[in-house]
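Note that one protein chain of the assembly has been removed; the remaining protein chains are unaltered in position.
For subunit A:
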Amino acid sequence: MAALSIRALSKRYANLEVLKGIDLDIESGEFTVLVGPSGCGKSTLLNIVAGLDRASDGTIEIGGRIVNDVPPKDRDIAMVFQSYALYPSMTVRQNITFGMECRHVPKAEQEKAVANVAKLLQIEPLLGRKPSQLSGGQRQRVAMGRALVRDPLLFLFDEPLSNLDAKLRVEMRMEIKRLHQRIGATIVYVTHDQVEAMTMATRIAVMHQGEVQQFADPDTVYRYPANLFVARFMGSPPMNTMRARLEAENGGPVVVIGAGRPDEVRLRLRGYDAAAPFVGREVVLGIRPECIAEGSRVFAGDAPIIVNAPVEMVEPTGAETIVLLRLGGEPAMARITPDIRPTPGASAAFALDTRRICLFDPETERLIA
């Protein structure tokens, strides 16, 4: 059963169209991440699902019931906010029970529910404290407790980790994921951080300019980005994209970067049949930085494809070395092993993994193959 169905949903403010016909079906038990740059409409969409904002058009169904005109409290949802939004004058316990108090749940039942949630989130020692006496991570936990205690059909998370420091964010990320695996809740999670999307989601909806660009599982989004926006948004460093020309050679497609230049790069492609109509035309080639490595690297399968390319800059990060190089005159990033440090200004050999190259139509910017 679909826990959440969004049909042809749009939102306009005066002449500004924030959401342009969103369609999403989220299955029960899924962890869906809405990801996109700021201003893409993801938070507006979440607010409309929560009932805090109204849609201009379209329908929202939660658990098979159309909820467009249902107030937030009756939608059977719980929400965790970026600012935590804890009630400052109440203790942690009161924060968690406030919703039950509003719904006139008997006291004994409230006590039991609080005890359960506090145990699950390990916040038992904090129950008597005020939010101002908690650290950021503890506040985040309490905010989740407030949502969990409701046991709703749908959990909504609005950038819950972006106020935490980097270390805590990684910890909480794992904790939320573990929590999802344990209680099997349906979660819609909004973030601008593509790493959070990749690590937590069972399905990712990439949003841009009020539209869903791609809605698929993380591997598909990463491996087969539906268009150039998704390709450049997901991954850090992002996918290298460059103008190239598709040619046919011995009956197979060959993609040429910097065609006609003395340093042009010709890459033979296998299994790119879908690209046949583009032979003889310009395409946009996408290659992930991890598909460009030091010359001695052997990518599984075929004989390695080695290219000599000038190195412009080297950024050691500890775990790897990021190299800015030029392929047929086009800038590209490579991820190589940390102990190799090519000299900037000189040429070096790089191994390419051509099996994971993406080709995009330069006009529609959509994935060809």
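Just so it is clear, contacts are C-beta pairs under 8 Å (C-beta built on N, C-alpha and C of every residue); 3 or more make two chains touch, one makes a residue touch a chain; residues count from 1.
Keep this in mind: contacts and distances are computed from a predicted model.
A chain of the complex is left out here; the name its UniProt entry carries, from "NADH-quinone oxidoreductase subunit M", "Fe-S cluster assembly protein SufB", "Anti-sigma factor antagonist" or "ABC transporter permease", is "ABC transporter permease". Shown as candidates are A:V18, A:V35, A:I48 or A:M79; the residue that touches the absent chain is A:M79. Considering the complete assembly, subunit A touches the hidden chain via residues 47, 50-52, 71-74, 77-79, 81-90, 98-99, 102-103, 132, 146.
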